[in-house]
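There's a structure below that I have some questions on.
Excluded from the complex is one protein chain; the other protein chains are retained at their positions.
Per-chain numbering from 1; labels A, B, C and D assigned in written order.
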Amino acid sequence: MMVWQKRYSPPGASPGTLHLPSALRGDVRITAIHYSPGAYSEEEIIDLDDFLRTAPGDGVLWINMDGLGDVSALEKLGQHWNLHPLSLEDVLNVPQRSKMEDYEHYAFLTFRTAFMEAPQHVCMEQVSLFWGTSYVLTFQDEAEHDAFEPVRNRIRHRRGHIRQHGADYLAYALLDAAIDSFFPVLETLGEELEALEEAVLKAPTRETMEAIHAIRRTLTHLRRVIWPTREMVHAFAHSESERMTGSTRVFLRDCYDHVLQVLDVLESYRDLGGSLMETYLSAQSYRMNEVMKVLTIIATIFIPLTFIAGIYGMNFDGAKSPLNMPELQWYWGYPFSLALMAGLALCLVVFFRRKGWF
Amino acid sequence: MMVWQKRYSPPGASPGTLHLPSALRGDVRITAIHYSPGAYSEEEIIDLDDFLRTAPGDGVLWINMDGLGDVSALEKLGQHWNLHPLSLEDVLNVPQRSKMEDYEHYAFLTFRTAFMEAPQHVCMEQVSLFWGTSYVLTFQDEAEHDAFEPVRNRIRHRRGHIRQHGADYLAYALLDAAIDSFFPVLETLGEELEALEEAVLKAPTRETMEAIHAIRRTLTHLRRVIWPTREMVHAFAHSESERMTGSTRVFLRDCYDHVLQVLDVLESYRDLGGSLMETYLSAQSYRMNEVMKVLTIIATIFIPLTFIAGIYGMNFDGAKSPLNMPELQWYWGYPFSLALMAGLALCLVVFFRRKGWF
Amino acid sequence: MMVWQKRYSPPGASPGTLHLPSALRGDVRITAIHYSPGAYSEEEIIDLDDFLRTAPGDGVLWINMDGLGDVSALEKLGQHWNLHPLSLEDVLNVPQRSKMEDYEHYAFLTFRTAFMEAPQHVCMEQVSLFWGTSYVLTFQDEAEHDAFEPVRNRIRHRRGHIRQHGADYLAYALLDAAIDSFFPVLETLGEELEALEEAVLKAPTRETMEAIHAIRRTLTHLRRVIWPTREMVHAFAHSESERMTGSTRVFLRDCYDHVLQVLDVLESYRDLGGSLMETYLSAQSYRMNEVMKVLTIIATIFIPLTFIAGIYGMNFDGAKSPLNMPELQWYWGYPFSLALMAGLALCLVVFFRRKGWF
Amino acid sequence: MMVWQKRYSPPGASPGTLHLPSALRGDVRITAIHYSPGAYSEEEIIDLDDFLRTAPGDGVLWINMDGLGDVSALEKLGQHWNLHPLSLEDVLNVPQRSKMEDYEHYAFLTFRTAFMEAPQHVCMEQVSLFWGTSYVLTFQDEAEHDAFEPVRNRIRHRRGHIRQHGADYLAYALLDAAIDSFFPVLETLGEELEALEEAVLKAPTRETMEAIHAIRRTLTHLRRVIWPTREMVHAFAHSESERMTGSTRVFLRDCYDHVLQVLDVLESYRDLGGSLMETYLSAQSYRMNEVMKVLTIIATIFIPLTFIAGIYGMNFDGAKSPLNMPELQWYWGYPFSLALMAGLALCLVVFFRRKGWF
Partner (left out) sequence: MMVWQKRYSPPGASPGTLHLPSALRGDVRITAIHYSPGAYSEEEIIDLDDFLRTAPGDGVLWINMDGLGDVSALEKLGQHWNLHPLSLEDVLNVPQRSKMEDYEHYAFLTFRTAFMEAPQHVCMEQVSLFWGTSYVLTFQDEAEHDAFEPVRNRIRHRRGHIRQHGADYLAYALLDAAIDSFFPVLETLGEELEALEEAVLKAPTRETMEAIHAIRRTLTHLRRVIWPTREMVHAFAHSESERMTGSTRVFLRDCYDHVLQVLDVLESYRDLGGSLMETYLSAQSYRMNEVMKVLTIIATIFIPLTFIAGIYGMNFDGAKSPLNMPELQWYWGYPFSLALMAGLALCLVVFFRRKGWF
């Protein structure tokens, strides 16, 4: 499960200066895709200065940076498209709250993609996206994972209308891919919840409880991430920028719907998690009580019997008085005492059964 | 109970392309009803191309598709009335969040109907509805179930004013039928809650607990479905389209009221479910405690008695000393010991009773 | 306690047709009061057609129908004042959500009155009210109960200003009487809550728990009824109709205040109910634990004693070895063993007491 | 703790008639303070008619009535300043929901002051305030308590600017004094919560639980009172009356802040109360479990020992067979049996300790 990380710049940092937390250092891979309805090219950028000098002016340019380790590249991109220092700083401050910030000549969006790392491990990656008139820049904080391959394939193979649309549609497509990445995660969580539900009702163990606690924590965390995403998609869909075309707005409305769906599912999973914990407690206490009841019944039946045996183990001297335990001298004494005990046990069993205790 | 299903298109799918999840493949039945105040015809469509070519232009045309297995039919209908690819895609993505989307020449609504499959099984069916100037298209994802027969009968038998109104009234009537389908389900749930309430107060078992958990889950799920329906009916009633007449708007206000009523009932059922779980826990612990108390009391009374019997079972040699258990040699020794035990038991019983323990 | 009833028309019913659920059939009593500042008449209507033909045009006419069994009377009234079929249908659909619907020439309000039937039974009656320029029609679904007698008396005896005002004031006065009918019910519930509180803290029984559960259910139900009433009174007070005079608006503001007060009280009662349940559980577990503690202490003290008695009940043969239980042959053997037991018991008692266990 | 009282007028009462609930009858004391920047007079009013006839027209006049027993005085004041019957009625209906009602020539405010009666008793007093161009009338329902003495002193001793301002500032000052009266109460509650917190963590008893329940009830009640006060102060601060000066508006903003602060504190106290109850339950169960654990361990250790003693108390006849309990005839028999028991006890102790049970 993702842990909340330090996001604050080192004390004394001026807002808007770029500083890379050591945790984010690592390899960086920058790729560029340039396309127009008719043309398409894709390359990995080695020399960024060179690339920016010769970058074409028409069509849509999408530069993606996997990993945040190269601060100077970020600065160069910022200078080339005149991006606000605060937005650049937000790229490096991980994790950010999902948000959209509208500047005059571009918009800055930050959001998350989700994926399962191990079967039980929900991970998230922060994506920062700059959307200008004819370009989209994306920054992903983890170099290994990439949620945008499907979008790339649609550009490459001219699937759908993506090549016909501008940068606004590309920004939408990337955002939609990010939100869609939550659905398989939700599904996995849903399956785990169902497995837990069965475990709770069938055979609850200590591990069940820990798993319920863990899944509740994950759901709380996901909700914290998705809640501001809702606002962000809303703000994006209602952006008043003229770079946004009406047709993309229609698609964004659909995207907003998906976020709401994610939230709905999360909320009902959270409900379910709480209800599961209650049911777990009640099921476990039920099982425990069953155990205790049977054991106590056994004990309770034998205690009076042992008492009777104790009576006839007393050493009163029958020689001194005919009143002193004459039963011990009776011909039928022993069978009588055994019968007494059996009768008493029977009475108790009948009594318990009539009370409905077992 | 309905389980949350995969809704996402296969990775790499472009938004707006039609792809049928394998779970939805199956038989499809397309029917058309065409009516005007004076005329009425009903037929099952075999050749859709042919039908669309000869479809009449006046009156109201309602095409209903039971089952979603025929993607090509959906595409043909989409081309004929120029429907947005996103709406068509939403028809196949099951389940959808209830919503209304306003396009220039038509509106797209998606919502659910509810029904009881088995006595204990709440099921839901997704309905997608396209509402244009003179046509209504509906798509239901399950071929076996149909919630719209009453509306069909009203058209057939000219009951009410439906034949006098246009497509807007038909869309309303279908939506109203869908929402009304929740009332019998709620009633069944209400009856089950009452049965559970009685079981909890009379004789709570493990099954009671499982049933409470199950009904709470169902209520959570229903609420997740109904909550966005409220917004949708509101949006529909306040649609600014000129295809909406004032008289239908009045009826929609009534329909909105019904959704609110469903939500009110759901909320108080959810409250009741939570309160039931608490009451169950407390009732069960009460019963368990009663059992434990009686058993412990029996044990506690006999333990001191057994102790006394143990005393007189000791083998101190009375021959060696007159102090060694002289009671054993007394004439009244045994009766005395029995009386001692009886007296002690009585004291304990009186003490417990005075404390109010049984 | 009122149970949620079927509200839906039989399947296939067209919205706006009048159909009487069989549960509502029964005797009907229609009364008319006609008044103006100077005049006043009151009569029971036998022949409605006749009455409507000769109804006076000036002053305020209030027709009240107790019981809903006479659908034809409802239809006649609807035709006479040109009421929308949907409103008429809502009169028969019991229970309705409280609401106000504004039509051009009249407004339709539906709300509830509350009363105690048995000492422990909260009942509600649905009132439907049509408010036109010079008339008010009211429909109550239960023939036996009537919350409007005080208003009638004010008209009869010219108390207050009611005779000086028009139909808007009468509608207000009836609504206010309905809302005021909740206060005695709340007071009864408040008294019961206090009684339960005392029971919980003094001597909680199984009945206490059931009563807490029942009162929580009643409060949930009342809240469900009152919540929409708030909106309705708000809508009524802000009605833009010119039939509403400024002075009545001032009174409605007061009426709105009363609804808020009812809601405030309900909310804090609900809080109290939840807190009571928790306190009950904790008090009961406290009592149970007290019982278990004392019993266990008794058992624990006697178990070691019984063990010692068991030791000296062993049959090791002192004749074979001087090591075999020489105590049995001692002169002070028996007193020594008794002292040993008494000492051990004392130690345990002191130990328990020091630990603060009793 | 204050108990919810009957507020409803007797059935049949017309809204706007004055009727004094018997609980409010009692002594009444009416005082008048008249001031202007330069002058100041204070008197107790004996003959109200006389006073009103000769009341000065300039400066600010503040009439305060302690106790509500004199309905005729209320009526006279109402006639003199032409107050709406509904407001006068609200003065007598105790308790009222805090509210402000704007009339053309005056405003009516009702709110509460709080004070501690006994060390553990939170009391509230209802204050009704009429604010006109040059006068303020206040009515307090309890004759003994008075929250306005500090304001009087400021007028008397010309402290602050109160003598320079008009009636609006006086109304503000009184309202502010009322809200400030909640702070000492909150502080007392905060101290009690802290004491309870310590008690819960150190030595929870039955009284602790009752005290937690009581304080939660008090907090619920206070919140019910303060919540509408917030709205009221807001409405007062945004009153559009021209009697309100800009400088008083600034002070009211401060007053609004105080209400919010009271609410914030209340909310976190309520949170704390709920958390305390949970902690109490858990602490008590912890203590109980500790007790049970030690006792059970003692019992469990002695039970096997007693069993061994029981074995050697059996009466098998060694004379009949060398197999019949030869231990009894051994030279080291008794020491062997004691060692066996001691060894077993030791094993159990080590086992329990290794399991971490004590």
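The rule we apply is simple: a contact is a pair of C-beta atoms (placed from the backbone, for glycine too) under 8 Å apart; a residue touches a chain by one contact, two chains touch by 3 or more.
Quick caveat: nothing in here was measured; it's all calculated off a predicted structure.
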- Message: Considering all chains of the complex, which shown ones does the missing chain contact?
- Response: A, D
- Hidden partner chain, touching residue among D:Met65, D:Ala211 or D:Leu272: D:Leu272
- Sole contact to the chain not displayed, among D:Glu125, D:Asp176 or D:Glu192: D:Asp176
- Since one chain has been left out of the picture, which residues of chain A touch it in the full complex? 3-4, 6-8, 11-17, 84, 86, 90, 96-97, 99, 101, 206, 209-210, 213, 216-217, 220-221, 223-224, 227-228, 277, 280-281, 284-285, 288, 291-292, 294-296, 298-299, 302-303, 305-306, 309-310, 312-315, 318, 325, 327-335, 337
- Message: Which parts of chain D face the unshown chain closely enough to count as touching?
- Response: 149-150, 153-154, 159-162, 173, 176, 180, 183-184, 186-187, 190, 194, 197, 201, 250-251, 253-254, 257, 260-261, 264-265, 267-268, 271-272, 275-276, 278-279, 281-283, 285-286, 289, 292-293, 296-297, 299-300, 303-304, 306-307, 310-311, 313-317, 320-321, 323-325, 355-357
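Definition applied: only the chains that are shown with their structure count from here on.
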- Any chain in contact with chain A as well as chain C: B
- Item | Same or different residue numbers at the chain A/chain B copy interface, by half rule | different
- Message: So the centre of each chain is just the mean of its C-alpha atoms; given that, what is the distance between chain A and chain D in Å?
- Response: 41
- Query: What whole-number Å value describes the gap between the mean CA coordinates of chain A and chain B?
  - Reply: 25
- Residues of chain A that touch at least two other chains are 313
- Determine the shape of the graph in which chains are vertices and touching pairs are edges (line, ring, star, complete, other). line
